[in-house]
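A single protein chain has been removed from this complex, and every other one stays in its place.
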Amino acid sequence: MKENIIVKIEDLVVHFKTIDGVLKVLQGVNLVVHEGEVVGIVGETGCGKTITAKILLGILHIPPAIIKNGKVIFLSQDLLKTNQTDREALKQKIGYIPQDPTASLNPVFSIGTLMVDMILWKRSGQHLGDYLWKRRETSQKKMAETYAAELLDKVHIAAPKSILNKYPVELSGGMRQRVLLAMALIGSPSLLVADEPTTALDVTIQKSLLHLLQEKVKEERLSGLYITHNLGVARAICHRTYVMYAGSVVENGVTSEMLDQPLHPYTKGLVNSIPKLTGEQFQGIDGQVPDYLNPPPGCRFHPRCDRRMEICSREFPEMTQVKENRSVVCWLYH
Amino acid sequence: MYFLERIFYMVLVLVGVSILMFVLVRIIPGDPIATALGPMATQDSIQKMRREMGLDRPIHVQYLLYIKGIAEGKLGLSLTEKRDVLEIIQEKLPATIELIFVSMTLAVLLAIPLGVISALHQNSLIDHLNRITALFGVSFPSFWIGIMMQLLFGLALGLLPITGRISGSPPEAITHFYLIDSLLTLNFRAFWNSFLHLILPASVLCLSPLANVTRLIRANMIDQMSKDYINVSKAAGMSGWIISYKYMLRNAFTSALTMIGFLIPLMVGTAFVVEKVFAFPGLARFGADAIIANDFNGVMGVTLVISVAFVIVNFLVDELYAVLDPRIKLKR
Partner (left out) sequence: MKEEKQVRKEGVVRGIIKISRNKLSVAGAIFLLVAILLAIFAPWVSPYPEDAYDSVNFGEQLQPPGLKHIMGTDEAGRDVFTRVLYGARISLLLAVVVLSISISIGIPLGICAGYYGGRIDQVIMRMTDVTCAIPALVLALAISVALSPNLFNCMLAIGFVWWRGFCRIAYGETLSVKQENYVLISKSLGASNGHIIFREILPNLTSSLTVKTSLDAGYAILVGTSISFLGAGANPPTPEWGLMVASGRHYLPDAWWASLFPGLAIFATVLSFNLLGDGLRDYFGVEVE
């Protein structure tokens, strides 16, 4: 694996202002994605994985969110410190595949319109005047449509040219997700961020979509950040995975290794929750997801941990690097 | 099939409305004919008139006779103006249509940018100012603000005319819409003059719809901001301008269409008062006078026009909806 770092998130702390008070959601997230690898983020609903992705994508609504601390470095630039124009330029290098394909395509425009808009916008170098001129030019439009059809073909959509004239409501869920993948590939991005893209789909389609993703990642030599709550998917598609709980990373490592021999009690609990074919009683994890308004002091998992120690309720554990690309955030290993 | 259903339904509404108003104007106390003929009229002439206007027949017969009259192009004699109501409508309707059209256009053209800007800069000074002005706009009694504007712009500042539709001769009649006719005949004096006459009444008339539509567009735009497809566009680094004015506005405006259609009848009602205050020679002023004077044919004529207009506007709004939102078109 090459050593070029595409994404590096350091000590990201994010709070959320609500009517009830301040939710201290992200507590210090540390994350790295190298060139050419697919990194997974795994965790329960509400653990902060989507927020992390949204900050990377630049679509988090900043009030009410407050970024208290941290760096989000993409291609050697701290996204939190760049100005709007530079940020927009960097966004061109990130492709986003959202969770719900039905809600993610603007229903009143045709697929062709949506894709051509994006293509011409990237081609005009994010210059509004240039874009408006190109949009009116027939030759530019034709070129863009051809490119769009090529991309649709890449994601194995049959009869791509006819799809361009269709509206999202006319397509099936699986097709919509493929269209979104094609849109994410516009302009040859360096990073693909996928937020549980198969959750809203049927199981059979899930599989084919996962295959498609893997194929494209390899073909286009992309790096990937894949968010999921499904350990099986993570194992299938992610080289390395981070496990998040209540706003911070608790463990990370090469996926198969980590899931075969989990270190952190939470990861152990997750792995044990998966019903096994051997018919044993499967266990859940006692307790509930913490309240972000008043999170437990020290390690946020300690109230639910069956191996907690006295220090766990006092201080937030430091990260222990077990070996290269394998670390855990737990007092047990310190 | 779908069209037939709608046409049937609309005819039903029209019939219902006509029956309602027909009965309403005939159950009045007092004798409008006597009032119309004046204090010098004899009992004989009053009775004669009653018979002529069919008032001695049972009410359902009167109604059928009236419908028959419509088919023949006769809407009955107006007691206030002593001529056939159809003639009155032909003469006065264009004025009111012009007024309402100008007001509605003004309201929508202003409301869209105001609504979008307010939504994009929530809780900023502009947003608050908009909100307050909108609240003021719906709270003014139209007759009073009309009078105040007459005082201010007409009399105190002497900038704008305060009554009527035009001073001097109207342009050559082609469409009977002064603004269009004067442009068509290159009569710029008439154009400017009629335009000036429209400014005050149109401003008063557009206040309430402007406020409502602005608020609606703002709310719809804010709603759009949390939509997933907007997030996708944002993540792709699309220009803020394109996202706001193309992607969000299209959806926001479409949702506002039903309200806009609903606002036109409201405007018609307000026009009754505004035309009175500004002595604007439109059908609404005639309608107000007719109702008060129990001019039943006049009232029926105006009602007919209003209900037909209502049906047409609804139809247009539905069609526009289908154009803007392909999901509707496809469902059919």
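As written, the chains take the letters A and B, and residue 1 is the first residue of each chain.
Note that in this section a contact is a pair of C-beta atoms (placed from the backbone, for glycine too) under 8 Å apart; a residue touches a chain by one contact, two chains touch by 3 or more.
Note that this is a predicted model, so its numbers are computed, not measured.
Just so you know, the chain we are not showing touches B across the whole complex. Within the whole complex, the absent chain has one touching residue among B:Phe191, B:Tyr229 or B:Phe272, and that is B:Phe272. Within the complete assembly, B:Gly287 is the residue of B:Pro209, B:Gly287 or B:Gly301 that touches the hidden chain. As for the chain not pictured, it touches subunit B at residues 12-14, 16-17, 20-21, 24-25, 27-30, 132, 135-136, 138-145, 147-148, 151, 155-156, 212, 219, 259, 262, 265-266, 268-270, 272-273, 276, 287-288, 291-292, 294, 299, 303, 306-307, 310-311.
Quick note on the criterion: only the chains that are shown with their structure count from here on.
If you average the Cα atoms of subunit A and of subunit B, the two centres end up 53 Å apart.
Every residue of subunit B that touches subunit A in the complex is listed here, in rising order: 225, 227-239, 241-242, 246-247, 250-251, 254, 324-327, 330. Those residues of subunit A whose C-beta lies close enough to touch subunit B in the complex are 57-59, 61, 87-92, 94, 96, 98-100, 103-110, 117-118, 121-122, 126, 128, 131, 167, 169-170, 180, 183, 186, 193.
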